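For this depiction, one protein chain was excluded, whereas all remaining protein chains were kept in their positions.
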Amino acid sequence: MSGFHLLEPRASTFASSYDWLFFTMVVMCSVVAIGVFVVLTVFSIRYRRGASVDRTPFSGSSHPIEYAWTITPFLIFLGIFVWAAILYAEAKTPPPGALDVSVVAKQWMWKLQHSEGRREINELHLPLGRPVRLVMTSEDVIHSFYVPAFRVKQDVLPGRYTELWFQATRTGEYPLECAEYCGTDHARMTGRIIVMQPAQYATWLSRGNLAPSMAAAGEERFRSLGCSGCHGANASVHAPKLEGVFGHPVHLSDGRTVIADESYIRDSILLPTKDVVAGFVPIMPSFQGQVSEGDLLELIAYIKSLANAAPPPRQR
Amino acid sequence: MQSRPITPVRTYLAAWAALLLLVPAMIGLAYLPLGGFTALAVYAVGAMEAVLVMRYFMHLKRSSSLTVVFAAAGFFWLAFLFTLSLSDFMTRTRIAPPW
Amino acid sequence: MAEADRPPSYLAAGYTIRSWLTTHDHKRIGILFAIAITAFFFIGGAAATMIRIELATPAGDFVTDDTYNKLFTIHGVVMVWFFLIPSIPTTLGNFLIPMMIGARDLAFPRLNLASWYLYVLGGAFTVATLIAGGVDTGWTFYTPYSSIYSNSHVMLAVVGVFVVGFSSIFTGLNFIVTIHTMRAPGMTWFRLPLFVWATYATSLVMVLATPVLAMTLSLIGIERLLGIGVFDPALGGDPLLFQHLFWFYSHPAVYIMILPAMGVASEIITCFARNRVFGYRFMASAILAIAVIGFLVWGHHMFVSGQSVYAGFVFSFLSFVVAVPSAIKVFNWTATLYRGDISFEAPMLYALGFVGLFTIGGLTGLFLAATALDVHLRDTYFVIAHFHYIMVGGSVMAYLGGIHFWWPKITGRLYHEGIARFAAILMFCGFNLTFFPQYLLGYEGMIRRYHEYPPQFQLLNVLSSAGASILALSYLMPLAYLAWSLWRGAPATANPWQAQGLEWQTASPPPTHNFEAAPLVTHAPYAYR
Partner (left out) sequence: MPTAEARTGVALQFDDADQRHEAAKLGMWTFLATEVLFFGVLFAAYTVSRIRYPEAFALAGGHTDLLLGGCETAVLITSSATMSLALRGVRIGASRAALALLGVTALLGVAFVCIHGLEYYHEYGEHLVPQLDFSFDEPHAREAELFFWLYYVMTGFHVLHVLIGVAVISAMGALVWRRRVGPDYDAPVELTGLYWSFVDVVWIFLFPTFYLVAR
């Protein structure tokens, strides 16, 4: 029974704004609940059988009071809805310049990789005071990335990316848990988030395995899978060039325009005929089954690293 | 005992003829280059046909309003299912691009 | 009328097992259902007991991880589909609806019996699942775990739920038609007791939501069998589609569980406060509003699932809207006590307990309807506590209150009042001790469906397990003293509580066709003064 506490630590920017709303609600709901219980008790005692009180039936119209207790809760609910919605929108909108970490979940472990290349399992080292954005996917069933101390949670789905962001405000170790039931060892799919001072983090990042950065690994894969044969600078095949694409709008052959984000790049690799870029013929083969989730994230990191490169002149 | 309504034969035949005419109309619409609206137009014709069948062959025209409400309820609830689940599938984009 | 001329009671209409298994009498079918769901309640309860024993210590030492997963799955499946959903409608509803509206039986008595057989068949599949080794998907059957990855008996379990779904559809259909077409002369819509309104609204939900579940589970079955389908992303499907379809049923299903309970509470509170229900029309409209709006809120189960943010806003807003009529009902029950003449027999204690626990359950539901708050609380014990307050604190308390209230009518016997009051109070205390600590656990981040947990959560879990043992005792007590009353209880008069309502105007137990002369209704319900 060690370490019993009633207040969960607040270790992210979101946690403090979350707790404000949470405890406001606790106070408000307690007032209502206690109010109802007090009135119930008072009525129960005052109008108990045998007591000598005025029991002449209530004769006036019940409508005014009923409208009152219909409209008042509704207005209060509306207020809570808006407050919560604002926080939710904020929690769903990663700020620019966030540190990217890739997360691949599988039964029953978390595989994480920093964009600089360092890999971790069931542990995530993070710098204090810097927004961190996780791009997450699953290799099998649905999992859920949950850090109670940060008050954040996001399901991790197979076949697509979900994202989650937060900014740690206190150094220390915080539990990471899988919140969506995922089979036998669901309860053991846990880990630690280790929040460090930025300097320490930088040291930590440079130590350990000297893996190439995700973008570099992705570039290597880009060549070995043959992507560069068509998308490379000197390719003769008529394929879209990938410099300066990521994060920018892409015009599609059916007239739609999408922003080239992780999900778009993922779909373009796995389902190349789904969203074809305007002016190109859908000749690219699907890489479904040939690349693992980890490979994909590296390829995306590479394409992302080209985001600010100047697009070469179009050869049309 | 109330007498049940007897619909004249020609009403049934007229409804039948109208339905048979709407089928080629539907097929024709499907070939028109209306872009995204083709599916909409085709299903609109489908809805017209369904209303014809329900009004005449299923006698909703002569039924009590309660029956009409029950007949509509299934479709109405299906509309709940469609609108609200599509409110997810059609809007799975970010609020604002963070770049 | 002379004693000898009285038609025999429905219980005397036949004593053989065959006479019960082939009966078309709604009252007898109600009793068949009561027996069946009680059996399943104790199966589900046994699983709950083992869960609470396991969670008394942080280590997973009582059962293995797989066994634990099967325990909470079977607890959920049995309690939701084989106890809570059929509980009040098929027992009290079956028994009382025709009597409350002054009819001789339901519109389709054979369909009613078929409904019971379907329940038993579905139950047989579920028991078979247990015997074959269980199922470990959780009662929510989330894909792709259920459709591809689980190695347990998903097919058997799915078939069981599919079959019992038809039982639910047929019961609902029967009630809808009966209430529409078979009301006694003078029984207008606004003279219906609120229990009838509640059952009507429940039936609408059963009829319109259950097909979606049945079809969705069939799709899981096909996907599992043939390896192709619309839910598995590896096959081009979308697992969130399953969640949408599943919750389109399963959120309204919560209202299948709570609406009849609200009806029961309204009957009991008016009777023991000897007062008209405060704002009858508001109460009736609130019931219908809950049933309809309840269909529009399912996405609040999916705020962290990867559903779009916009859909999250829509569902959150609608969830707050549906909370309004629930709030109205609590206020109106409270106001019904005002200037009443209140006595505290066992049914009233259950009903007041229901109001209290439902209030807490409802208020904590607001936390889960608020998008941002839900992010942290989703899939934690906060959710568990919330829905147990509604379903166990609410529905089960009301169900037992109703069973006590109408026990003299159903059996013609009186139970021991003192023991019954003690059991009701014990249940209220045991319940709060079991589930209140779980709110705190949830806020601190303890996740549901974990058989192991960090040691700092142990204190609250031990409290919860201790409460569960009290709760278990308080559930066994009524079983014992109610059974005892069948043999040794004092005979009941036709109307031992001096209650209003047509069901009290006939003998206890009622004759086979309910009334000796067809009732004529001339005034609104709850004319206590």
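The letters A, B and C name the chains in turn, as written, and every chain counts its residues from 1.
Going forward, contacts are C-beta pairs under 8 Å (C-beta built on N, C-alpha and C of every residue); 3 or more make two chains touch, one makes a residue touch a chain.
Model, not experiment: these values are computed from the prediction.
The chain not shown here is in contact, across the full complex, with A, B, C. When the whole complex is considered, the residue among C:L11, C:M50, C:I85 or C:A107 that touches the unshown chain is C:A107.
Within the complete assembly, C:V212 is the residue of C:L71, C:V212 or C:A369 that touches the hidden chain.
From the set C:V63, C:M155, C:V177 or C:A524, the residue in touch with the chain omitted from the display is C:V177, counting the whole complex. Interface residues of chain C with the unshown chain, by the touch rule above, are 98, 103-109, 169, 173-174, 176-178, 180-182, 207-212, 214-216, 219, 222, 226-230, 235-238, 241, 244-245, 513, 517-518. Where chain A meets the omitted chain, the residues involved are 254, 271, 273-274, 282, 288. Not every partner is drawn; the one left out touches chain B at residues 1-2, 4, 6-7, 9, 12-13, 15-16, 19-20, 23-24, 26-27, 30-31, 38-39, 42-43, 45-46, 49-50, 53-54, 56-59, 63, 66-67, 70-71, 73-75, 77-78, 81-82, 85-86, 89-90.
Methods note: only the chains that are shown with their structure count from here on.
Centre to centre, using the average C-alpha position, chain A and chain C are separated by 35 Å. Shown for chain C are the residues in touch with two or more other chains, namely 238, 240, 309. Each of residues 93-95 in chain B touches at least two other chains. Taken in their complex, chain A has these residues touching chain C: 1-6, 8, 18, 21-22, 25, 29, 32-33, 36-37, 39-40, 43-44, 47-49, 53-58, 62-63, 65-66, 69-70, 73-74, 77-78, 80-81, 83-89, 91-92, 107, 140-142, 144, 146, 148-149, 151-155, 157-160, 162, 175, 177-188. Residues 180, 208, 212, 238, 240-241, 244-245, 248, 295-296, 298-299, 302, 307-311, 314-315 of chain C are the ones that touch chain B when the two sit in their complex. Across the complex, chain B meets chain C through its residues 66, 73-74, 77, 80-81, 84-85, 87-95.
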